[in-house]
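So the structure is just underneath, and the comments pick up after that.
Note that one protein chain is taken out, while the other chains of the complex remain in position.
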């Protein structure tokens, strides 16, 4: 396994990543991370060019950019545009996140988009599921054990979340639309709820956790939930809940995004590290 | 939901299916099932033509044929060729199994191949997993609880089997090749074994259950297992074990196929019924 | 079931209890609760005597007293001594907590000490276990899933906690001294650790949760744990950890007591209610 790596920009998770790589014996060269105190005695590249030259693999901030123009470098005064970075990466292997088309179209760079790798998504689903349980425990005044909990969406997070909630002793209901998913749900011992018949079941849930990124809990459905229900939305923008209407009706609703970094920051950095190791593996 | 159905040919599961459909209020017309005593007072079509005319949906034997030429009709003296059947099905909806190309190419028939439906496969995976556990309990002289059990292959059966074995108290190891699968395996609390490192782990397993349909347990690997290991192969032809070599070395090996019909015949018929109902649903 | 009850003194849980009993159709007479706004329109007894006379069952604060002399009445200006209360209870049924000898020796009062009832203890163990998991999730920077967690003590809380942690995907180790407990631990799929061999296992734990009310984690043992271990002590005074020494060595230690009321206040009140209902049942 290649034991040399250059890191350009990035947030706290990348700082933690740099430390973990060093602990594992990697020679780490940093650039645009000069304000990260924890990396003060790490090797620093003088220039972007030099930093890139030193390694076969280049890691950048994940995601690469927040505005689609500038590389994300919160620990640095360096201002680095995406084209500038890309132009120096010819013949290199780039590990980053949310890479735009310009990278995909550039056949001279071997690109790995961590955020699109299935394995990374599964690892994050674990931390997201745990984070959802933590928030539910904090916000709900009864125990999850014995509560009727609906998990909407039986993708990665839904699968792992349902398993954990069952383990805690909740009565777990899983909503899905596809028959094979409903068959799995039964096989795992959860109660299957077809989206078609969701409405009639709504009044019985103590907690609803949504993973579907479309407006499922609309006005009509929110009229049918318990008054003291806790609704947790894990779906990214625009979310699956009519938050406005929920607020007007005093329903307790929490939109929880980017949980892994918040509830398990060390695990979140490890997931990046482990995914990188699998890329490096011969 | 359409409440009328014609059934042409089929084995004991189809006989059971006919009874279940009738119990659920269906009008069932049978053909090429005249020797099934349990269906003696069911409506019978005089001719193939008439039988097909009476219903929108036609169910046949599953699979349709054993030899690729004649429809499977063990409860009948009728001899029906596949082209003969197909020629009468214009404008109809056919529910069968292992349909050949001639059906897929015939745009006048709406075909449903049960054996290719994901949902049916999941349901069968449940019965297969339970069947595997039953056989393991019967053949292994110790309890599964506390045993080291390797599940090879993390597809439908592997996933459900691992979950059940964990529930019984076994130490469950799951073999997989893909990183996302290995991440799931960890998330579910099993011990992940990458195919690459399988060899070093082999000596510790009490029971090995294989679902991979290629020769994984070859001579070399069989040399490394415990002498009193129990090897269960659930993979269809050619299986995943060198049975010849295993036998020469007095390793206990069982090749268990078509488990649902054997260990849970009623469930097996219900799976066909439930899948049909999902096809009929508007 | 008797549907009339007098309540004398008590904290927020008793206030919640009064409301729950009223919701369930009980006639509730309160005394020494005049400052509880939520009970402002509840029937109030004029005097202690009158309040007691009105019902067969009398509920007081739980525990009865904090100092062993005065009944606990945080929502009242009434000052009521234990002998004064006891003298009025002749011929009545008293439901309270931590009743002293004077009650046990008084054969004219039928006493129920909630805090000594096994059923109530089990219900509280559920909320305590969930509370411990919540705190562990909040304080530990990695996911519990995949972590090595030691549960010390296999009593009520230990049993339920181990089950929940396993359900979340942790590697669960349970410490016990008695062989039958160790056999159960194995049967449930946890890893058994005999107290005798605890020391050699200590370095591998990410989180340690103690339920043993004697000093188990002493200087010697604390020297062997991971530097970034999280130690949660659920044991009542004096606890099971040398907190002083742990602090000196920068070990993260949390002494978490009375969790049910903190993490699941509504469940905590329901447990009292359910236990009372079982007392009232014919």
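Letters A, B and C mark the chains in the order given here, with residues in each chain numbered from 1 onward.
Operating definition for what follows: a contact is a pair of C-beta atoms (placed from the backbone, for glycine too) under 8 Å apart; a residue touches a chain by one contact, two chains touch by 3 or more.
Not measured: the values here are computed from a predicted model.
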Which of C:12, C:78, C:122 or C:280 contacts the chain that the document leaves out
C:122
Across A:169, A:239 or A:260, the one contacting the chain not displayed is A:169
Any idea which of B:143, B:197, B:220 or B:248 touches the chain not displayed?
B:143
Touching residues (missing chain, whole complex) on subunit A
145-146, 166, 169-171, 186-189
To test your reading of the contact rule: which positions on subunit C touch the chain that is missing from view?
118-119, 121-123, 125-126, 160, 163, 178-180, 182-184, 186-188, 275, 278
Note that subunit B touches the absent chain at residues 126-127, 129-131, 133-134, 137-138, 140-146, 163-164, 166-169, 263-267, 270
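Definition applied: only the chains that are shown with their structure count from here on.
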Can you identify which chains form the pair with the largest number of contacting C-beta pairs?
A-C
Between subunit A and subunit B, what is the separation of their C-alpha centroids in Å?
37
Need the CA-centroid distance for the pair subunit B / subunit C, whole Å please.
51
Residues within subunit C bordering two or more other chains:
145-146, 166, 169
